[in-house]
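A single protein chain has been omitted; all remaining protein chains appear in their positions.
Order of writing sets the chain letters: A, B and C. Residues in each chain are counted from 1.
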Amino acid sequence: MSATITLPAQVEKKKTREGFGRALVALGEQDPRVVVLVGDLTESTMVSFFAERFPERFIEVGVAEQNMMGIAAGLAAAGKIPFLATYGAFASCRAADQLRVTVAYTNLNVKIGGAHGGISVGPDGATHQAMEEISIVRSIPNLSLIVPCDYWETYKATLAAARHTGPVYIRFGREDVPVVTEEATPFTFGRGEVFAEGRDLTIIACGVMVYEALRAREALLERGITARVVDLHTVKPLDRLLIERCAWETGAIVTAEEHQVNGGLGGAVAEAVVRAHPVPMEFVAVMDRFGQSGKPEELMEAFGLKARHIVAAAERVLERKTRP
Amino acid sequence: MSATITLPAQVEKKKTREGFGRALVALGEQDPRVVVLVGDLTESTMVSFFAERFPERFIEVGVAEQNMMGIAAGLAAAGKIPFLATYGAFASCRAADQLRVTVAYTNLNVKIGGAHGGISVGPDGATHQAMEEISIVRSIPNLSLIVPCDYWETYKATLAAARHTGPVYIRFGREDVPVVTEEATPFTFGRGEVFAEGRDLTIIACGVMVYEALRAREALLERGITARVVDLHTVKPLDRLLIERCAWETGAIVTAEEHQVNGGLGGAVAEAVVRAHPVPMEFVAVMDRFGQSGKPEELMEAFGLKARHIVAAAERVLERKTRP
Amino acid sequence: MNPATAHAIEAVEAHRAGRLLWSEARLREQALAVRRDIVTLLVQSQTGHSGGPLSGADFGTALFFHELNVDPARPDWPERDFWHFSIGHVTPLIYSLMAERGYFPLRDLMKFRRFDGHLQGHPSHHDTPGIEVSSGSLGQGLSVCCGVALAARLDGHPRRVYCVMGDGEQQEGQIWEAAMFAGHQRLDNLCGIVDYNRKQIDGDVEDVCGVRPLADKWRAFRWNVIEIDGHDFGQILRAFAAARAHVGKPTVILAHTMMGRGVSFMADDYRWHGKPPKPAEGEQALQELGTSFAEWSARLLAG
Partner (left out) sequence: MNPATAHAIEAVEAHRAGRLLWSEARLREQALAVRRDIVTLLVQSQTGHSGGPLSGADFGTALFFHELNVDPARPDWPERDFWHFSIGHVTPLIYSLMAERGYFPLRDLMKFRRFDGHLQGHPSHHDTPGIEVSSGSLGQGLSVCCGVALAARLDGHPRRVYCVMGDGEQQEGQIWEAAMFAGHQRLDNLCGIVDYNRKQIDGDVEDVCGVRPLADKWRAFRWNVIEIDGHDFGQILRAFAAARAHVGKPTVILAHTMMGRGVSFMADDYRWHGKPPKPAEGEQALQELGTSFAEWSARLLAG
């Protein structure tokens, strides 16, 4: 049972990180085991809501991400359900070894909130634009990864992470982004959602690129092309069945992610596709380069991450699909 | 111009890390700018040869991999050509943020020797068996990655890393492994080598799996199947032209790596394949699980990384190739 | 701390079911058995670390057979203290202590690092009952212990938390992140123990990258510091008691030890950090320890 999403001309915008922050408060109310850690980024990761509501379960670690990951591990080993928050660049890189050995190898129930994922982080520039998270997190056993597409999905992903036993990484962004789902839109951890049907190709996207994919679908429709749009929020474990079905039924795939092209969502999909039903694919992603400062919109444009780039990729893939 | 490699029944074995250690001495002799850093692992990374020969250019950092990466960066910024050595798990994870921001974003001329890559590390167990390096390193812009297959190739890869301006990560192993190349075998940074010709499928391998691929080829030949074997030592930058040619000419690909299946060599090849010429692929790799203690041979067997697993994968992929 | 206070505290704590509170004499005997285990299992495995396990055998024995409140039959007993070796490479010591204390049969030690055993080269929660958190990458353990200590405080749980570190390991920055945090949070239910054997893989710690003055460092990170001879059971027990009694700060015990302690040809020699004795060497070592491989391995296999 899938939601079909049609966008109005004007879509409300909201921060994904706010979805994270609000969900933490809901979790804090439901379960006294939920604790939240932060590395000197309370406001910008929006764990401030939790901090206000549950000061006694809020742990400020300071600028020490390795330590934060380890403390979260210890809290989990003692029966807590710790959520930690920092920028994705630091969660995935600065604390990578702690994530791998202490958290993932032990398979501890630690939840990692990686804020500021993607080029849309904007003026802070390359160091703060996390674009290697999917590759890194995906390679580590036992670890799950969710890249929600909007406010509501981030909210639900955060709740789902708490329900899942084991380490989960949630990647979200900085900016206000279009709210394409509703409170009632189905969300199942580990399952992609078909957000719009189509026969000619499938656009598989995660994060803010889901919105761009839906817009691209509209543009393609005008040219008589019907694109299926899949919101692949859970990048790991991968919904291989859905991907295989899309390859089979539509015969061409475009992936869209606000992430490096090497080993990201596109890579995950390609790995599934060649093992089941090889079809032409095109990748809309950051082409193996560091980010830079600028306005989010400028950067999405300059790095080739807008609906029109998905449209162009769709046209390329369709040409390859029909060519024998 | 490619070497064709036929293995004798008994192949000499040698440590890849020794190739690294010996090449450093050669480099030290050629170029006074070459310096070597180590994080309390002088013997086991075999930088001991360099340490003995050039004690004044040998820097012991202690157990502090983040710092070692940063010091190497500073040395490079001051015109040195630093090679650092530690276990791959720590080079790629413990110092991931330093690798990303200080080294790769600045694009500094730092060379990273990651020893103890793969399950064949053996009795030390999971923490010391680096199997996420390809995914991590591949995702970071500006960074190159070589995974040599034997002693001589590690030797040449180390020399090539010094010739290349920019950061290079070299991944090698712990154990004695078959020497499949010779001193004279061609090695070009950034180019895969066809080690044996074949028409029915291509086996693309790196590291010790190149030997297993050559053995698998022999077994397949007995069944009347000719497999091309490609040694894809440089995983980044990727030799896309060669991969595309293999897909086109042989119509099926098996990848073989001593690494996690997610985002590794197989992922890199799959990404290239679906963008150019989609063909069925099978992956011989570690299936998203942590390693464990045991003898190297036992583990290679248990984790499905022997020639016979490549043979089985080849048979699966051929069945898919011929099925419409 | 004056002895009267120490006594009072001992009395209060004695009710804690899982503490053995063994005497110095008995501990000394047990530590000898632990050293025999270490050498025997290393001779058997022919892979693994000798030096650190032997230097830590005395305070390790005191920790397991006097200090810790645990129930090996129920590794997840909610009342248990939390112990963790941040130096994951000293598995010969850890597993010996665990087996001797009853976490699993002694015979398992003979399958150390083997594919068909459950005793991984570095401690694995997934494989070995009683290992709470996996380790093996140095420098990570004190942070874990901070988390456990914090959880205990949040829950008003009386458990204590013990973290064993190496002196070479002090070079890892994460240790100092955790030290700063614990000092800041005044985690007085946390006790660190540094195996100050002055050696690491590449040689003398002071040659590799000196950690001196180590006591000053910990003090400057707001810890209570106790320096002891890590082979003197009297000093070890008094240090544990003092740590237990100290209010308002975490305590670190700098246990001055000798790498390879107990085996003449390993003593104080960094080259024994990471290798096992060959069978003949092992035999000599076991003779020095008053037994033989045949005798002691038979004891293990029967246990």
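Just so it is clear, a contact is a pair of C-beta atoms (placed from the backbone, for glycine too) under 8 Å apart; a residue touches a chain by one contact, two chains touch by 3 or more.
Only a predicted model underlies this, so the values are computations on that prediction, with no experimental measurement involved.
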| item | value |
| --- | --- |
| Visible contact partners (per top-of-document touch definition) of the missing chain | A, B, C |
| Omitted-chain contact residue, chosen from B:Ala26, B:Ala77 or B:Ala302 | B:Ala77 |
| Touch with the omitted chain, as defined above, among B:Thr16, B:Gln98 or B:Thr181 | B:Gln98 |
| Contacting the left-out chain in the complete assembly, out of A:Val61, A:Val194 or A:Ala285 | A:Val61 |
| Option from C:Asp37, C:Glu177, C:Asp202 or C:Glu281 whose C-beta touches the chain left out | C:Glu177 |
| Interface with the unshown chain - residue positions in chain B | 35, 56-57, 59, 61-62, 64, 66-80, 82, 97-98, 100-102, 105-108 |
| Hidden partner chain, residues of chain C it touches | 139, 171-177, 180-181, 183-184, 209-211, 213, 216-217, 219-222 |
| Sites on chain A contacted by the missing partner chain, in the whole complex | 38, 40-44, 60-64, 66-67, 89-90, 93-94, 122-128, 290, 292-295, 298-299, 302 |
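Note that in this section only the chains that are shown with their structure count from here on.
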| item | value |
| --- | --- |
| Centre distance in Å when chain B and chain C are each reduced to the mean of their C-alpha atoms | 37 |
| Interchain centroid distance [CA atoms averaged], chain A/chain C, Å | 42 |
| Shared-contact residues (touching 2 or more other chains) in chain C | 124, 126, 134-137, 173 |
| Overlap residues in chain A, where contacts from two or more other chains coincide | 97, 100-101, 105 |
